[in-house]
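Okay, structure first, notes after.
A protein chain is absent from this complex, but the other protein chains hold their places.
Chain lettering (A, B and C) follows the sequence in which the chains are written, and residue indices restart at 1 in each chain.
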């Protein structure tokens, strides 16, 4: 409504929306809650067929060669449908592979990831208070031509259900990125359930040999920074989708639900609250698109501003949506609660509003016009 | 309406309200803005006749021997009428004199203060960031039986127009309180205009001999703490009065002003905002009374909690009052703006919400039930 | 904070605390999900045997006839051990109503089983179409000779699927104007033919609520409380004072306790930004305490609480939610974990506490309804 999308972008969005609706929309997610995988490989493959995971991969490497805006559009739809597939990690993992060293292993893995044959997650999150500081918890040693990893990585989406990880670790020369199979010896995954019925994992590496290198220090440092910021933006995009679906659902309910002989949406106090939520959707979405528009490598400062702003607004909006639904909104059987819970996870993932406000403050310099 | 006042307390409040209305209410304050004294001696004397300045002074020293609740009631009315007389400083100065060393000078001064013949202000505020730390800026030396002061004191209400000051200073043995005439040699007053059209002063002492001692260190330390906290509570009481008058005025306007063929007070969004303001009045007033109820020496922690809470709520409420008045509320000719401006000064005086939240945090220990 | 115990209250608190510590089963402490009725009623009956299940009931009906401050002490001490919420609809709601409006026979029949914990009661006011606009309820009770025939459905009953009886509001005069003049207060045995109950999970996954379906249910006329078509007053008369306990600062303080434990475990307690937020929250709760104690004084002095209960509810619920917001904030990247966040012996259960606190501004008269009440009744704003 207030975007400047190209016809191609609009079409991408529409087809993504259609694909997810055909799989069952929010109902599907409801059934997948607290199941062991948490998502469906078959749907993941359909997404792959639609080109989702190659969105950031250059055409010459088998991708669509599009940009952050297109990734954001896919993720907004993912958020709207609460689709549990690891869309963001997979698409960003593919970007990492396409941007790392060209090796036979990398190329083959990239091909499989883009085709949806292998599911690769990202293990790049530092400790909660350090955010993007990868130094802290995972060490990489080059031993007789192999990379061996020791330490931990937290916050890995759907860790138990994927085939491998892009792992960031710290070597004596600086950060490295490498690929580690889920089945690598010495690697254990501790699973944590999240409030929205999915899981994420903490990986513990005990002398784990990496499958292959993706980026050595000189390349890894900027790439890693880009991956982290891209994930922040991706998370924000999914949050924007969550927000807009929760608002739509709420506005519909305000039109239908009657009390005191009138639709409750005719009461000005609720109208104004819904408008404040509309403003939140418009402003987060616009900020998202404008940041995506700056190109594939956004500034860390802006990525943190976006994550902080979207996390805060999404929690406020989804709480407001529950309140406007009243008693029915407080039940498990109504979908609106699923949106609040998804917002809780996305808001917390990779650091919450408070954390990213602090990162923004650290990174940014105020310069008036 | 939701208080547990005694009949005597209610009568005190009613007569205070009547006295101020007879002097001209808010109109009077409007005319006194930006005049040199900023208040009227004649009104100050009428307040004295009604016993206001002896409210905290024991009957045997010529006062009413009442407590903080009664002081708060007088100050709420002062706030409601925006009366510019230094009610709180005078009444608290009288308390200081009655609680200090008994000397002929003190007794005579106390008598004059209670009678409204002499106007004494308080110069006990530390530096903005130190709040109640008096050490920083004013030194006292005992020299051949006299006290000599060097340094500064800030935030002294109506400093140019009063006859003298109760001054807190720091001697080598600890804090002292003493009395200094306005005309003391070496004392200069720098006046600052405040947004509500009054003044406060910064006093500079250059080898100023104090008129007489009020309290030496052993007594001065607790007395000074009590004075400071009492002033916080007094400021909060005046803020509560300001808030309740601004709310009353706004609710009246909502009932009278018509737009779209209806009183604007029938629009639910404005109703709910007015209710939120009502809740602010009730909760600040209740907190005030419950703290006053704890006795004349309240805890510093509670005094800061009250100042922080009331300052924040008062600014929010008076801004909301302007907004609900619309265009007319943005003019100088409407009284509602005077309440916002008075709230700004009272909120800033002795440290604002942020400052007192910090002091509260420093002083308080959280102990769950 | 505002009140120190009197000497006798201090003695009472000591007594209560040591008995609770000795008798409250450890596995019932700190639960954020309702334990099954069988486990819970053990504690109910222990309290009942001790004579403490109904602090506010008069002695003639088997209560403690406790002073208000003693009642508050009991609530505080239960909170201190994070005792589980008991099904107290009978003790807290129906009991006082029966004492005021019940006949001698009704009191004799229903009060003792409530006290002993032999009967669990549910409250059946809301309906799917009647939430905030309760007076529009449509569950119909037709009086035929010596009984009513009841048809309709009730929803949002706490635990009706585990309850034996329900006290409820039914429409006995469909023509009445205003609508609330055609409502009666009825007791329905949930074991009667034609009654069906269905549990409803809340957003935190707890089977807190039920829906009750009533299909040609025969209810003896003797189960009518108060006059026919006079049920509105019966149900609403005693609401304001009950709100004292639901608006207690203790609920928010318990969350603050979780916040401080979590913050000291994860190091946030040294962060000035966190300390500022915590101080702001604690100051707001102090203001709430002031309101609470003033209301307690009013009640103790026999004065009506009136619309002040709406003010208290608005403040209490917004403080509770501000507290659970801060709890999630402090948990940072773990703010969406459902694994138990243990700090020492404590299970902090951040997400469930946060989700459950959504209830506060919706149930018992939503915040919107409270604001409407205050706009009309206190500010006198036009409709």
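Operating definition for what follows: a residue touches a chain if its C-beta (ideal position, glycine included) is under 8 Å from a C-beta of that chain, and two chains touch if they have at least 3 such contacts.
Given the structure is predicted, the values throughout are model-derived calculations rather than measurements.
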Note: the excluded chain touches shown chains A, B, C
Looking beyond the chains shown, say which of A:14, A:49 or A:283 touches the absent one. A:283
Out of B:196, B:238 or B:313, only one touches the absent chain, namely B:196
Which parts of chain C face the unshown chain closely enough to count as touching? 271-273, 276
Applying the definition given at the start, please give the residues of chain A touching the unseen chain. 1-4, 251, 254-255, 262-263, 265-266, 268, 271-272, 274-276, 278-279, 282-284, 286-287, 289-291, 293-294, 302, 305, 308-309, 354, 357-358, 360-361, 364, 366, 368-369
Chain B residues touching the omitted chain (full complex): 125, 128-129, 154-155, 192-196, 258-261, 267, 269-270, 315, 319, 322-323, 326-327, 329-333, 337, 340-341, 344-345, 347-355, 358
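Basically, only the chains that are shown with their structure count from here on.
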Taking each chain's centre as the mean of its CA atoms, chain A sits from chain B at a distance in Å of 54
For chain A, write out the residues touching at least two other chains, lowest number first. 267, 269
Among all residues of chain C, those touching at least two other chains are 368, 371
